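Here the complex is missing a single protein chain, while all its other protein chains stay put.
Chains: A and B, in written order; residue numbering restarts at 1 for each.
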Amino acid sequence: MLEITNLVKRYGHNEAVLKGLDLKVEDNSVVSIVGASGAGKSTMLRCINRLVEPTSGSIKLNGAELVNVKGAELRRARRKIGMVFQGFNLLDRLTVMENVLAGRLGYVNLYQAISRRYPQADIERAFTLMERVGIAHYANKRADELSGGERQRVGVVRALMQEPDLLLADEPTASLDPRTSEQIMILLQSLASELSLPVLINIHNVAQAKTYTERIVGLRHGKMIFDGQPADFNKDALDAIYGGIEAPDETVSEQPHRSAEVERHDSA
Amino acid sequence: MTPPDPQPRVPRTWKKPPFIANPFIRYGIFIVAAIYLVWAFGSLPFNWARISEGLPRAARIFSGGFPPSFERFGLLLTGFKESFQIAILATLLGVLLSIPFAVMAARNIAPLPIYLIGRSVIIISRSFHPVIVAILFVAAVGFGPLAGILTLTLYSIGFVGKLLAEEIEEIDWGQVEAMRAAGAGYIATLYYAVFPQILPRQVGLSMYQLDSNLRASAVVGIVGAGGIGGTLMNAFGRYDYDFAFAILLIIIAVILLSEGISGWVRKKIW
Partner (left out) sequence: MVDHAQQLADRVWQRYDRKERLIRYAVLLGTLMLVFWAVRDIDIFWPWVWDAPNQMSNLGARMWPPSAAGLSNILNALLETVHIATLATFLTIFLALPVAYIAAQNTTPNRACLWLGRFILVSSRSVNTIIWALLFVAIFGPGVLAGILAIVFRSIGFIGKLMGEAIEEIDRRPVEAMEATGASKAKVVAYAIVPQVMPAFFAIVILRWDINIRESTVLGLVGAGGIGVILQGAIDTFAWPTVATILIAIIVLVLIGEAITSLLRSKVL
């Protein structure tokens, strides 16, 4: 279970990006976080695995505090949190298998890592997961030779290799074409239920959030302004979250026009 | 958490595909490299007895060198003035002379025999380190800044000429055809269709070359071709280490300064 209490993040002396967030995620649930660019979605996700240092507040994963851990303890905490990135963030010049095994870097020692002598169990797990997402035949291909959807599958498998207690996905479909991004969302949804893994997905595409996740959290200006079932996520909620931000070339006062704009964007 | 779809299987293995597929070549390269290192180290004549005296000598040199002495500031200034003059004159001559050589060495505008001559001049002047050229000029025209100027002129012709020739080979050919169609002669074509295209580059190169000639002028003096290098060599020869270190510090300062100025000017121009 993930428990975030009163999370604040401020860069320098600027206005805070996150202004006291509270969020509880039960095990085995897929939560999507929606919000306009700059609403603090990415910052919130990165505070959880501490790629971004929170200013104050508390984040507990299965009862263990994440905010104050340092050094080796932080790395032990991170290896239980998988992350999938918008830009895939693969090691382009290495093979798919090396990318996947890199998910075990928090577990193996430095010699094993550099000589690529991973334990047999890790290699079996890698093959099993790669077969599950359909990229096993690419094991010895260089990562930059794959297509976007395949690359994101490598990213997902790498995160799952960590045997995570929590999976974070930062705009996992934003760099993909609509068809492929549907496939990745379906994959994330089904993997979450197979592995009974809580998943947090930052997502731009409200239609996908409604279809593939069981709970939607809406952020605006660093504050949570919606938390509920996809069924309850109506036009009002949409306006509250994106109102006046999402379509900067439209005039803010023209309410109906803007909603239409958002809907067109969603169905794309 | 268990992996999905757990079926009993034969253990699957994976090894990183090697960088070079053929194992003979792969290990062969390592072995050849190892043998080379052993052979090279073994065949070089190290004078261990003399080398073992090195540390106390280093201590003596550095304790003799600190603090650096600026007592003979006049001598230092004279040396630098001469280096500076050598660099300016050699850059001017070199950049001017590099133009005809570059024209000769550009395949698209020079006839083949001329091209071969131009190329070989450039290749030869680039193959020799300026210090070697300097020692030859010192032998031919005697000690002093004249040998330095000649050396660095040749050095500049090699460097600027090569880049300029490449630049000429890449010019927009349409302008040349237009001039020829207008009935212009060879020189007129060069002047109107070729030079305007390479001129901006030439100005930047000159600044770069001035900087690199200033560096080189500090070195050619070591073999007697004038400038601060000679002063440095003399100081070292007389075990005058505090003066030598003073010269070294000023050389470093001047080089950093000239690198900064030359970089700034080139940024302004381009």
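Everything below uses one rule, namely that a residue touches a chain if its C-beta (ideal position, glycine included) is under 8 Å from a C-beta of that chain, and two chains touch if they have at least 3 such contacts.
Remember, it's a predicted structure, so these values are computed and weren't measured experimentally.
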Seminar exercise, completed: Chains in view that the hidden chain touches are A, B
Seminar exercise, completed: Where chain B meets the chain that is not shown, the residues are 36-37, 40-41, 43-47, 50-51, 53-54, 57-58, 61, 81-82, 84-86, 88-89, 92, 123-124, 127-129, 131-132, 135-137, 139-142, 144-146, 150, 215, 218-219, 222-223, 226, 232-233, 236, 248, 251-252, 255-256
Problem set entry | Residues belonging to chain A that touch the chain removed from view | 49, 51, 72, 74-83, 85, 87, 89-94, 98, 102-106, 110, 113-114, 155, 158, 162
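We adopt the following convention: only the chains that are shown with their structure count from here on.
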Exercise. How many Å are there between the centre of chain A and the centre of chain B, using C-alpha atoms for each centre?
Worked result: 51
Seminar exercise, completed: Residue positions on chain A within touch of chain B in the complex are 95, 97-98, 116, 120, 123-129, 131-132, 139-140, 163, 191, 194-197
Exercise. Quick one: in the complex, what on chain B touches chain A?
Worked result: 1, 3-6, 9, 11-17
